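One structure is given below, represented as structure tokens, and several questions about it will come after.
Here the complex is missing a single protein chain, while all its other protein chains stay put.
Our next item is chain A:
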């Protein structure tokens, strides 16, 4: 009897009821907890966070549809055309992923497996 082919599942999508900005959500608590209780400090920290995040999102925009080289763990190097990222920077959607086993037309890379990635402008 042939062994059944394992089905690969897409990662679970974001909670459809909130965008993660709910202050009591685990994501918010894990990522966005602020130190300093007074309004001035919180506002300043939010301002810096916004600037950092906006710049990072722009780097993602610049990367879209470009050939990106990923260095993963276990000395694995792959390249692919970058499509999109999810909001938490946990998964990258890529096309034409060149792997040692062949070219995957569409794939999702787990960011936890990536050490660094690079692309040319």
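One rule holds for everything that comes next: a residue touches a chain if its C-beta (ideal position, glycine included) is under 8 Å from a C-beta of that chain, and two chains touch if they have at least 3 such contacts; residues count from 1.
Here is the rule we use: contacts and distances are computed from a predicted model.
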Among "Protein PAT1 homolog 1", "Aspartoacylase", "Probable beta-1,4-xylosyltransferase IRX10" or "Gem-associated protein 6", the UniProt name of the subunit that does not appear here: "Gem-associated protein 6"
Chain not shown, touching residues in chain A: 31, 35, 44-45, 48-49, 51-53, 55-56, 58-59, 62-63, 71, 73, 75, 87-90, 111-112, 114-121
